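With one protein chain withheld, the remaining protein chains of the complex are depicted in position.
Up next is chain A:
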Amino acid sequence: PSVSQVALRIRPMSAAELAEGARPIAHLMDEQVVVLQDPMEDPDDILRASCSREKSYVFDVAFDSSATQETVYRATTQGLVAGVISGHNTTVFAYGPTGCGKTYTMLGTDGEPGIYARTLGELFQAIEDASGDTEYEVSMSYLEIYNEMIRDLLNPSLGCLQLREDAGGTVQVAGITEISAISAEEVSQRAPMGHGGDPANSPLPGAARLPQVLQALARGNMQRTQEPTAANRTSSRSHAVLQVTVRQRRRGRGLRRGRLFMIDLAGSERAAQTQNRGQRMKEGAHINRSLLALGNCIKALSHQASTKYINYRDSKLTRLLKDSLGGNSHTVMIAHISPASTAFKESRSTLAYAHRAKSIRTT
């Protein structure tokens, strides 16, 4: 089984892009190949003119605007659910610049639910269908990491929370709200006749509770920190992490625990420094003005070396995921781009990054 998978999703052109006069330059060639055309039209630039204006990128799977939420879910995440139930750790990331569809893919809308909803639905159903000698507990939390601060999106009033690590293998957020979505006892209570119960009789508690859970997620998403950039776009610098834990207890077989992280990453676009607040600029060719960021510069130097050195500037996100990114865990990255010519630079950088991600090992 592959340990990681990289998918690419091209969203439809937006009204704003069409109004600007942009044309589509990113195309899906087949199920796996995406082609990006360089829209530069400077006939005087002889150097560039002689290079190919098109570059193609191969991914494990690629989608464009013709793909439905269901299709994307099936191709990327559905197969992982069984693994989570049997005790594996899995992470699904949505990566890409602001406005390219990450939240749509992960959260979706009421009419077009995204990966969160479908995964949870699948989990609940699988647990429903399971045999009686197995007990399940599914719990989840929804948190935001913004500027290295962790907030509980289901209970934002708690303020900033801390990460703790213990020898049992958990890196957890101390004090975060956990919704226990199903408990096996509740299932068997409603099915007094025997193991698992007759599906026709038991009132499918999973299905009944799923909408409530999704509502909680939608509310939680609105609690995310928003801050517009100068270009008057709603830029998200916050990562939203939906953490689902499935505990399985089989009679005589002990306890297994699988964790699934579904992450809507912060916008990856290069941010022009709109205000000199010393906020760390994202990686890019541009120069960081503030001497406060000298550390980033120095840190990058030893990344050239192959030996492992102390990375004590690990972000909160990395720490939270650290133990889920090791060993035989699965990672799926879904990268997002806009097809518009006006977004060429961002698309190019996202494609290059996602392409590089294919060769990252998780162990």
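Note that in this section a residue touches a chain if its C-beta (ideal position, glycine included) is under 8 Å from a C-beta of that chain, and two chains touch if they have at least 3 such contacts; residues count from 1.
Definition applied: contacts and distances are computed from a predicted model.
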item	value
Choices "Proteasome subunit beta", "T-complex protein 1 subunit delta", "KIF-binding protein" or "Septin" - which one is the UniProt name of the chain not shown	"KIF-binding protein"
Residue among A:N288, A:T331 or A:T350 that touches the chain left out of view	A:N288
Absent-chain contact - pick from A:R23, A:R53 or A:R164	A:R164
Chain not shown, touching residues in chain A	86-89, 164-170, 227-232, 257, 272-277, 285-289, 291-292, 294-295, 297-302, 304-305, 307, 309-310, 312-313, 322-323, 326-328, 345, 361, 363
